[in-house]
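Apart from one protein chain that is not included, each protein chain of the complex appears where it belongs.
== chain A ==
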Amino acid sequence: MELTLEDVENLATGALFVSCSVDHESCFNFHDRILSMLTSTDKVARLVNFEDMDPDDLVVVIGFVNKGLPLTELVPVGDEFTTGISLLEQELGTRISAVVPLAAGNVNALVPVLVGLQTGLPTIDSDPMGRVFPLLSQSTLNLAGLSPGPFAVVGATGDSGVIRVTDSLRADHIIRAMAAEFGGWVATVSYPTSAARIQDALIHGTLSQLIRIGKILNSQMSTTDKYSSLSRQFGVRRLTRACVVDVEGLSRPFPRNQPDHPTSATLVDNVQGHIVRLEIQNEILLVMIDGAVEAVVPDIVTILRTEDAGVASLEDLWIGNEVDILTMPAAALWYTPEGLRLAGPDSHRLHGARRRKR
């Protein structure tokens, strides 16, 4: 499938919808670069499935990993991933055949599309998170026991390297340390694995799902109709419409290795007076309404603008602003005992936060 300009537009919107974070700018930046290449060159962005791949093809996972600094503060030059791919090909002595996004959300959902345009490599319509988690190790590839290394890292100033490591958690620590040293983020090319082997360890159809979500949100439908369509097609549930009344930093103990500080926001539902509490760390991890847990990681939680169902960022949580809070179920794998152990509430130091059964 060749991505059109409209597909890229919708992909960017869907990527922001499933990863409500502070930094939307970098997503827009990559979106603009892709559109520029699509309109000014005859190159095409290809989205493929594993059926289109040879089982022996070498596939890599690509994406940014940061350590406290958003990409907008130190804008990527644009050759970071092509450099990383070359480094890894030299290390392995094999050509890479396709790329997989590190996470189907935010800027990392767009990275493989741009890299595909730069290198001619197709992007596989799958990812190892089905959303965005803060840690590299919180992936289905780790659950499947695949080795992340050897992997290539490239920094904003051209620093690069190849790391030979097999443990996901160890890889997380090293990459995070290098990100801090390289200037705040690194471009990673990891999990070099054959198509046959990596296929069973990924969540499939995630990028095309983002395109469908973006298509609904970018349509001319009314806000109510957009919510209805999202609910019917993706199980999205609007939890409440509420006004921000308080934002507090360091609202709970700092989880180990997490890139950002815990924060919480308190909102009040102006109609029924419900008190809504959001616990945030990179993403919105927990939603409580009147003290009852309504959504908790691995549930996907996002906020939209009330007037047009436009995707809002965490910066929209300013006191007095009214937003819609929505939740969407994550991939089924994350609700298994193994999935919850790796990326559930306890891994974010939200011990005891359990959603009520409906």
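One rule holds in what follows: contacts are C-beta pairs under 8 Å (C-beta built on N, C-alpha and C of every residue); 3 or more make two chains touch, one makes a residue touch a chain; residues count from 1.
Here, contacts and distances are computed from a predicted model.
A.B. asks: Looking at UniProt, which of "PucR C-terminal helix-turn-helix domain-containing protein", "Electron transfer flavoprotein subunit beta", "Sugar ABC transporter substrate-binding protein" or "Response regulator" names the chain we cannot see?
C.D. replies: In UniProt, the chain excluded from the picture bears the name "PucR C-terminal helix-turn-helix domain-containing protein".
A.B. asks: Please identify which residue in A:D225, A:D290 or A:D308 touches the non-displayed chain.
C.D. replies: Candidates A:D225, A:D290 or A:D308; residue touching the omitted chain: A:D290.
A.B. asks: Looking beyond the chains shown, say which of A:T206, A:T266, A:T302 or A:S347 touches the absent one.
C.D. replies: Spelled out, the listed residue whose C-beta touches the missing chain is A:T266.
A.B. asks: Tell me which residue among A:E6, A:D159, A:D225 or A:E248 touches the hidden chain in the full complex.
C.D. replies: Residue touching the absent chain, from the options given: A:E248.
A.B. asks: Which residue among A:H24, A:K67 or A:R277 touches the omitted chain?
C.D. replies: Touches the omitted chain: A:R277.
A.B. asks: Could you please point out the chain A residues that touch the chain left off the display?
C.D. replies: Listed in rising order, the touching residues are 245-246, 248, 251-253, 262, 264, 266, 268, 273-275, 277, 279, 286, 288, 290-293, 350-354.
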